[in-house]
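Excluded from the complex is one protein chain; the other protein chains are retained at their positions.
By written order: A, B and C. Residues from 1 in each chain.
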Amino acid sequence: MQLENLIKNAYQESADGIRKGDLIKEVVGIREYILNSKKIIVPNWNKAKLDVINQVLKEFGLRKAKHLEFHTSSCDLTRMPAINKAIMALDIAPCDLVIARGRLGVPGSGSMLVIIDNKGRLLSAAISPPHIIHGKTIKDAVYYEMTLALERLGFTRK
Amino acid sequence: MQLENLIKNAYQESADGIRKGDLIKEVVGIREYILNSKKIIVPNWNKAKLDVINQVLKEFGLRKAKHLEFHTSSCDLTRMPAINKAIMALDIAPCDLVIARGRLGVPGSGSMLVIIDNKGRLLSAAISPPHIIHGKTIKDAVYYEMTLALERLGFTRK
Amino acid sequence: MQLENLIKNAYQESADGIRKGDLIKEVVGIREYILNSKKIIVPNWNKAKLDVINQVLKEFGLRKAKHLEFHTSSCDLTRMPAINKAIMALDIAPCDLVIARGRLGVPGSGSMLVIIDNKGRLLSAAISPPHIIHGKTIKDAVYYEMTLALERLGFTRK
Partner (left out) sequence: MQLENLIKNAYQESADGIRKGDLIKEVVGIREYILNSKKIIVPNWNKAKLDVINQVLKEFGLRKAKHLEFHTSSCDLTRMPAINKAIMALDIAPCDLVIARGRLGVPGSGSMLVIIDNKGRLLSAAISPPHIIHGKTIKDAVYYEMTLALERLGFTRK
């Protein structure tokens, strides 16, 4: 079922006051959208995070993402940098899926990896503590976040 | 240092292209804001999540939150229900801090707990997989998210 | 030229600090997107506004919009109801263009009509004072806003 229909049904349940929580068919719908995504882009100023993200996508049997090289530091002057980085990428490039990683909220709030679809809808995410708290390398943090963002939807390693 | 100054300095670093990541003084600034918050509110239609949130706040030596009873199902018809629930609470009640829990993104995307300040800035968050994937009780999921949202900023149990 | 390319070029100019303002080719790009839109939807609980909007679209030589009947009152509990109504419609229905009308901001702030594309990007808008200030009928206010939203992009009546 298309995401539009799944979302419409869920919104109807909420409007009727009978919504009980996420349905398995909704989670399956998100997984199918991600599985069927042909053009996946990762916006970033350099390629550092792209290789790690592609490694995880491969381990989960998903298509490889392409690098969208662009100025992303402007997003750090917004309230939710990671989300806004993903939206910015969506607005300047044709694509089915955007995976973006950046700050969660205010400076000091740590990081977030988000997956959005071709309309800008948030499909999944994962967050990490500020680097100075967790002490992981960026590579390890992105690997962890990308894995978590897929596993929490029920994706498994091949 | 006030959040306004910390944010301004961080934005200046980003505009100058020299930002390296979260600074310890920024994380400390967020912690101090949370520690000094006198009026903490939790918007929800019923009190189910409030008791768990208050239990965790107590364990971490923070002030008790108050229940803001209001229609929150309308937020489920937005792109980011948890964030919008927090903003809605901020807009209808005087407060220093809002802690809200709701859906992360599209139906099927799991849940998110967010902590925002008195201007609506996102200070911390934690996310869980969809209930049908993780199988935890709501109580356990909220306990886990509230704990994580504090620990990732360096807060520790007393 | 596709909107993605026009936006990317404009963002590049802003990142380089040389942006001077809207370019004629950008305005033309928006007009072309609107002219080529096949599926135009107007979300609303009843059909009151649809007929007026369609009358204006016809006068300007544009395709007729279709009614998306859905609960839109939930959007009134958000910070920017008109925009959120448009985004909600986009998220639950396949379409090329959404035209939505609702409150501008906080209660008492008057109304806004917005036109967004299939990615949720804001193409045009028009605002009216609160009804109790201007005293126009809803029909007249919508007619005025829809006309203004098109004329400000350089569209003219046929």
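What we mean here is this: a residue touches a chain if its C-beta (ideal position, glycine included) is under 8 Å from a C-beta of that chain, and two chains touch if they have at least 3 such contacts.
Treat the numbers as computed from the prediction; the structure is a model and nothing was measured.
S.K.: Which listed residue (B:Val42, B:Met88, B:Leu113 or B:Ala126) would be found touching the missing chain in the intact complex?
M.R.: Spelled out, the listed residue whose C-beta touches the missing chain is B:Met88.
S.K.: Please output the residues of subunit C touching the missing chain, sorted low to high.
M.R.: That gives, for subunit C, the contact residues 3, 6-7, 10-11, 14-15, 17, 19, 21-30, 73-74, 76-77, 79-80, 83, 103-110, 112, 120-134, 151-154.
S.K.: Suppose we count only contacts with the excluded chain; which residues of subunit B make the list?
M.R.: So the residues of subunit B touching the missing chain come out as 2, 4-5, 7-8, 11-12, 14-15, 70-71, 74, 88, 90-94, 118-121.
S.K.: Could you pull out which residues of subunit A are in touch with the chain that's been left out?
M.R.: Its contact residues with the unshown chain are 71, 73-75, 77-79, 84, 87-88, 91, 106.
The rule is simple: only the chains that are shown with their structure count from here on.
S.K.: Note whether the interface between subunit B and subunit C is symmetric in residue numbering, meaning over half of all numbers used appear on both sides, and answer same or different.
M.R.: On the two sides of the subunit C and subunit B interface, the residue numbers are mostly the same, over half being shared.
S.K.: Just give me the whole-number Å value for how far the CA centre of subunit A lies from that of subunit B.
M.R.: A distance of 20 Å separates the two centres.
S.K.: Can you check how far apart subunit B and subunit C are, centre to centre, with Cα atoms defining each centre and the answer in Å?
M.R.: Centre-to-centre distance between subunit B and subunit C: 33 Å.
S.K.: Where does subunit B touch two or more other chains at once, residue-wise?
M.R.: 73-74, 77, 79, 106
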